[in-house]
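Notes for the one structure printed next.
Left out: one protein chain. Kept in place: all the others.
Chain lettering (A, B and C) follows the sequence in which the chains are written, and residue indices restart at 1 in each chain.
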Amino acid sequence: MGEGDKRAPVDYGGYLQLDRLLDCQKPLAESVGRPAHDEMLFIVVHQAYELWFKQILYELDELERLFGEDPVDDRSMGPADRLLGRINEILRVAVQHLDILETMTPLDFLEFRDVLYPASGFQSVQFRMIETRLGLKRGDRMTYDSQPYDARLTDDDRGRMREIDQKPSLSELIERWLERTPFMETGGWTFTEAFRSAVNEALDRDIAYLRDDSSLDADHRDREAARLTAAKGRFDALFDADAHAAAQGEGQWRWSMRALQAALFINLYRDEPVLHLPFRCLSRLMDLDEALTNWRYRHALMVQRMIGLKIGTGGSSGSDYLKMTAEKHRIFKDLFALSTFLVPRSSLPVLPESLRASMGFHYSPDSRRKG
Amino acid sequence: MGEGDKRAPVDYGGYLQLDRLLDCQKPLAESVGRPAHDEMLFIVVHQAYELWFKQILYELDELERLFGEDPVDDRSMGPADRLLGRINEILRVAVQHLDILETMTPLDFLEFRDVLYPASGFQSVQFRMIETRLGLKRGDRMTYDSQPYDARLTDDDRGRMREIDQKPSLSELIERWLERTPFMETGGWTFTEAFRSAVNEALDRDIAYLRDDSSLDADHRDREAARLTAAKGRFDALFDADAHAAAQGEGQWRWSMRALQAALFINLYRDEPVLHLPFRCLSRLMDLDEALTNWRYRHALMVQRMIGLKIGTGGSSGSDYLKMTAEKHRIFKDLFALSTFLVPRSSLPVLPESLRASMGFHYSPDSRRKG
Amino acid sequence: MGEGDKRAPVDYGGYLQLDRLLDCQKPLAESVGRPAHDEMLFIVVHQAYELWFKQILYELDELERLFGEDPVDDRSMGPADRLLGRINEILRVAVQHLDILETMTPLDFLEFRDVLYPASGFQSVQFRMIETRLGLKRGDRMTYDSQPYDARLTDDDRGRMREIDQKPSLSELIERWLERTPFMETGGWTFTEAFRSAVNEALDRDIAYLRDDSSLDADHRDREAARLTAAKGRFDALFDADAHAAAQGEGQWRWSMRALQAALFINLYRDEPVLHLPFRCLSRLMDLDEALTNWRYRHALMVQRMIGLKIGTGGSSGSDYLKMTAEKHRIFKDLFALSTFLVPRSSLPVLPESLRASMGFHYSPDSRRKG
Partner (left out) sequence: MGEGDKRAPVDYGGYLQLDRLLDCQKPLAESVGRPAHDEMLFIVVHQAYELWFKQILYELDELERLFGEDPVDDRSMGPADRLLGRINEILRVAVQHLDILETMTPLDFLEFRDVLYPASGFQSVQFRMIETRLGLKRGDRMTYDSQPYDARLTDDDRGRMREIDQKPSLSELIERWLERTPFMETGGWTFTEAFRSAVNEALDRDIAYLRDDSSLDADHRDREAARLTAAKGRFDALFDADAHAAAQGEGQWRWSMRALQAALFINLYRDEPVLHLPFRCLSRLMDLDEALTNWRYRHALMVQRMIGLKIGTGGSSGSDYLKMTAEKHRIFKDLFALSTFLVPRSSLPVLPESLRASMGFHYSPDSRRKG
């Protein structure tokens, strides 16, 4: 605050720029002489979404900064955890905006649907940016009517997307951070070796269950056995560089072998103090992936409800495309797949004592005991 | 759109005016050289609120139009019901914005709290407008630090509020609509008389319960009996013009005797086709009142969490004032109080058959029977 | 309660049978000597689900009773609407039980997963009953590992399901009620004829949009045009008995031609008083279908998170089967498809005045005007 602190007193409306903010709602149907009551709701819901998108992008800036350091500061893990939690809370509330939007009936939407043409939610560049910055790169996206996803963006927006596409995504930053996880080899003990035998045992147990299950017919047993044998193969791909490279090539994994191993390690030994926050962050990323996926699916159902089998205003083939993206556009699916390879704590290799000590805090815990 | 329609094709960003909308977030702490990460969240949450407030005001326009007609068109009741439902859905989601805001910790808020001074949520004129247009007139409001509630509004805003204060509120329009309810006297049958004896019986039964309750000591019984006797007195005030006027004068009722009687009638005979939608609308108004009240209370708790016993940025004495408004600023409390006077269906006076017929649809229901 | 009423005084715990209710949680892992903390949560969440299922079945009893009458009493529509609303509210909350369950991590689940084998949520006979009574009959269900869906039920439960399968479902009762909708032909005016031309016009307009959309390549245009032409064919199947029978045979429609036409009529003229509640009920059925579908999808994601690619405890192939049921097991999808055939109000055939009058209330609305 400068000279003599002459700053004008702040008022609520000025601070939030309400004059401008509340002047951005311009129903189009009215402007072409066919006012449609519910268009205002349509605008406000989508603007609320865009405000949240801006906030999410803002938090992604900070997350990229925190995970972009090498090494990541231990003091950053608390803030990182909180910001991921915030994004998830925003998504939890944002998905409910669809409940508000569904108070508009299909017939009411029809009153102004055609004046919107060819505008489309596909053109929300902020949402595309969120996806890309999380990790959904150009090559990961479904084409849409045999055109790239960004065909309908403005030239400017397409340019911005290309730029973002070149930068490391949060998924990539997390991958690199995971790859640097210490503790996995120490004084002769190697996590990967200790763990491999434990998992193979667990998968074998699942196969044995099947074999003894008299309620299944032979066909079923054979099919399941084949599936589990495939799982074993996939598990092996976690520990063999060539096998992993092959599996990654087929789209089975996004992350490097080292990163996947570290994520497993963190999940399995999460109660060691040094791993607690890394574990929480990985859980939050699963929450985030699940929230986005559910949102896409709900959105697809809403579109189906609103327009049935008609084309969307952006020319999309109704809700089918959206439903497919729910599954195809997942970003942290690796973390879900890793659950396949967890083992019960009882089967978990015991950490060497010296390793375990190094995963605790520096201060002497005895100082916490009452005198 | 035929030839000659040269309207430029609509695009999503232009339609939603995103260039302007997303340019309204100007953290103040940064502008005075003390950037505070969470101020953006603070701004976005409040802007999202203001968007929803605009939408609620927009729906109030339409509700005032529908209930402002004399008589209210039966065809308007469906839309009125839907719009009230929409407002409630907005409030249900909006209260959860506090969950998002609470991902900001008190310490983070402290980073920019003082730059906001003296701006305050008290200055949200849209929220004040919602309250007033629903029915919370100037005289109904708590003073705040012995000043009128609008002391901190800008002159312009204060002027707008005075104007709105003069207009009939939704509560008043509903009151008049209730007063016009037909059916309550017909061919010698009078609802009020038939009902009075039924209720007096029910209150007497409650008093009898008390008298027989050996688990209560004499003191307790006396106090409760006194309370129920008071309830009987209040009930009488529903049917005696002088008594009602006195009770209204003491703030026990907002609505006229006739309106209260009609609301009772609608609640009691809600399954007659002609009353179904009026009943739903009254229920929605209770939902609305409950939602606003819960919101105020949750808001008060959040403020307490953020600032403890400190003064708010607008100078308010922490959260206590807010907690008091939760109860004192209720608008449709009459509807809650009416529950006191309901009676079980078994005690309900039977409607004369001719009256009942006139409350059904015009077409012959026999036409619905399969040939 | 007079003298002689020797009923013991009711107490809360006795009334709710809490002694028994709270004695039904028996973790199995503990009983085999391997206590697993989170099994209690697993049990409680599933028991809470089963309580809600019982409530939903209880409400379905009443809904079947109301819609099972011929004709359905106009006075029943209010209660029917409320009960459907209640079921939807239960589903809205129940889906969030998954948020609670997901506070259990995959590793915690692993501690007791194998002792549950081969028990499976597939065996929730109450959930199967809800599905069947809503309208998902045996023949509509996906087989599961080439076995019928009920292969894993107990013999008793399988018997109960077969019985229920024979009874009219809510979907069928609604279908018959729709078929009896009056008003659709009257004094020379026929809804179907008036409407057919209106819709064909709207579909033609969509085709025209496509043709003029220079941003699409020829291939895309052709594909979309083919899809819309198919939509026109499907629309025709709404009005031609043979065409409808063929489309129904291919699984495109569940309901009869007459029921579909009536549902359209109700959607289009919903603001006529007599149609308001039928419209609300149809909307509630869409909400119900959407809620169930979202639940199935979320459930599938949770299973994937918990077990990755492993087999479920009931032997299912992970979450893929569940994801498929989300779409394949929909019950009121006809109502979503009908949105395809709505037209803007401006294109809607005007109802003859005499018809419109018969759709209002019996009393003279003039009595509502203030004297």
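Here is the rule we use: contacts are C-beta pairs under 8 Å (C-beta built on N, C-alpha and C of every residue); 3 or more make two chains touch, one makes a residue touch a chain.
Quick caveat: nothing in here was measured; it's all calculated off a predicted structure.
A.B. asks: From the list C:T103, C:S146, C:T190 or C:S354, pick the residue that touches the absent chain.
C.D. replies: Here the residue in touch with the unshown chain is C:T103.
A.B. asks: Considering the whole complex, not just the chains shown, which residues of chain C touch the missing one?
C.D. replies: Looking at chain C, the ones touching the missing chain are residues 7, 9-18, 20-26, 28, 32, 37, 40-41, 43-44, 46-48, 50-52, 54-55, 58, 62, 82, 85-86, 89-90, 92-93, 96-97, 99-100, 103, 105, 115-126, 154, 157.
A.B. asks: Touching the absent chain: which residues on chain B qualify?
C.D. replies: 34, 102, 105-107, 110-111, 114, 117-118, 145-147, 151-152, 205-206, 209-210, 213, 215-217, 219-220, 223-224, 227-228, 231, 234, 267-268, 270, 283, 286-287, 290, 293-294, 297-298, 301-302, 304-311, 315, 317, 323, 326-327, 336-346
A.B. asks: So that we can see where the missing chain sits, which residues of chain A does it touch?
C.D. replies: Residues of chain A in touch with the missing chain: 70-75, 77-79, 176, 179-183, 270-274, 276-277, 279, 357-363, 365-370.
The definition used in the following text is that only the chains that are shown with their structure count from here on.
A.B. asks: Could you name the chain whose CA centroid falls nearest to the centroid of all protein CA atoms?
C.D. replies: Of the chains present, the most centrally placed is C.
A.B. asks: Determine the centre-to-centre distance between chain B and chain C, using the mean Cα coordinates as centres, and give it in whole Å.
C.D. replies: 32
A.B. asks: Report, in whole Å, the distance between the mean C-alpha point of chain A and the mean C-alpha point of chain B.
C.D. replies: 39
A.B. asks: Can you compute the centre-to-centre distance for chain A and chain C, using the mean CA position of each chain? Integer Å is fine.
C.D. replies: Measuring from centre to centre gives 30 Å for this pair.
A.B. asks: For chain C, jot down the residues that touch at least 2 other chains.
C.D. replies: In chain C, 270 touch at least two other chains.
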